[in-house]
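All protein chains but one are shown in place.
Chain nomenclature is as follows: A and B, assigned in order of appearance, with residue numbering initiated at 1 for each chain independently.
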Amino acid sequence: MVKQATKMKRLINAIWIFNWFNSCGFCELVPLVGSRWDMERFGMIITGTPRHADVLFIAGYQTFKSIKRAQIIYEQMPDPKAVIALGACTMSGGMYWDSYNTVKRLTDYIPVNIYIPGCPPRPEAVFEACMKIFHHVGAVPPHGKKFAKSQSK
Amino acid sequence: MTETPHNENKVIGEISSKFKIEGKLQRERRIWVTTVKESLVALCNFAKGLGFEHLSAISVTDWPDEGVFELTYHLWSYSERILLTIKTRIGRANPVIDSVVPIWKESAQIHERELHELFGVEFEGNQDLAPLFLEDWDGPPPFRKDFNWRDYVRERYYDKTDEREKTYCE
Partner (left out) sequence: MSEKRLIASEQIAPVTEEGTEYDFYFGPAHSGSGNFGVKLKVDGERIVSARADPGYLHRGFEKLMEYRVPMQNAVLSDRLCILEALNWNLVHAEAVDELTGVEVPERARYIRVLMAELSRLQSHLIWYGVMSLALGFDTGFKIAFGYRDYVLDIFEFITGGRVYPAGYICPGGVRRDLPEGYQEKIVNLLRQTEEMMQKIKDFANVVFARRTKGVGILKLEDALRLGATGPVLRACGMKTDVRKDDPYEIYDELDFDIPTEREGDAYARCLIRDREMEESIRIIRQVLERMPEGKVRQPEKITPPKRVKIPEGEVYVRNEVARGEAGIYMRSVGEGEPYRVKVRGPDFLHMIPVLEHLLKGSQIADVPAIYWSLNICPADMDR
């Protein structure tokens, strides 16, 4: 992600998301769109097609059938892009560690940038993960600091 | 609350007079009946005639030591408000049984399709036994008792040398 940071700095002030949620992700990502946790005030919206998206949210455990589709979606997203893996089952098999049909190591299939642990993680954790992307690309200064005059666009 | 009518003894009596098998009354609204595989379809037809028009579930239990698969058919009657369970056994080496699709149509067909994929049971008379959940699966039928998932997963997916993953292999 370091190489992309310079590219992303000029493009990103708001990130558009493509949701690939299996089961548990649905319960904790859809309230983010709702009025209480409202992610649109940060500029994040959900797009219907991967070609418009910057960030792919993989939320929930993956099975072999669905990881193939996730790979196709990842390849359809244009650069620069990031992948966020949400939930314990996505990262390491979680509660279904002994199931024959779930994916245990997500990085074997898709490169992941940020992991969000939890079963399921709270909406505040998802916002913090998105904040880390903004910090990383320099769109938002880290906590307690301000942009130097020469750095701001 | 009005008492909803349910007459289990009548159902047990009718089955025993026609088929000579004794139903067991487990508690109110639950009757369990065991039969041989050859008379399964006749018994199911008779039960449907008595009012058991809702097929709730079909299940298979694997007994590898005895070499049998035990099938259970759970039938519910809306008019009598009783659950009748029919149990039967088939051999494990060659698991073939007549399908109940002619009696309960699509609701039976989907249950049999799932059991065919997960246990490998053949249902004669069911036209559509295509794979349901799994894509490109070439291993044994996954729900059988001789396919140990924990060994399979430790062998294939977890790396014993990796620090974080070796706890799964202990």
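To be clear about the criterion, a residue touches a chain if its C-beta (ideal position, glycine included) is under 8 Å from a C-beta of that chain, and two chains touch if they have at least 3 such contacts.
Small disclaimer: the values here were computed from a predicted structure and weren't measured.
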| item | value |
| --- | --- |
| Those residues of chain B which, in the complete complex, touch the missing chain | 1, 4, 26, 29-30, 32, 53-57, 59, 61-62, 72, 74, 76, 78, 81, 83, 85, 104-107, 109-110, 114, 132-135, 142-143, 149-150 |
| Positions on chain A where the hidden chain makes contact | 19-24, 26-28, 30-31, 33-36, 46, 48, 50, 61, 63, 65-66, 69, 73, 95-96, 98-102, 119-120, 122 |
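The working rule: only the chains that are shown with their structure count from here on.
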| item | value |
| --- | --- |
| Chain centre separation (chain A, chain B; CA means) in Å | 42 |
| Complex contacts: residues of chain A adjacent to chain B | 64-65, 92-93, 97-101, 104-105 |
| Complex contact set, residues of chain B against chain A | 134-136, 139, 142, 149-150, 152-153, 157-158, 164, 168 |
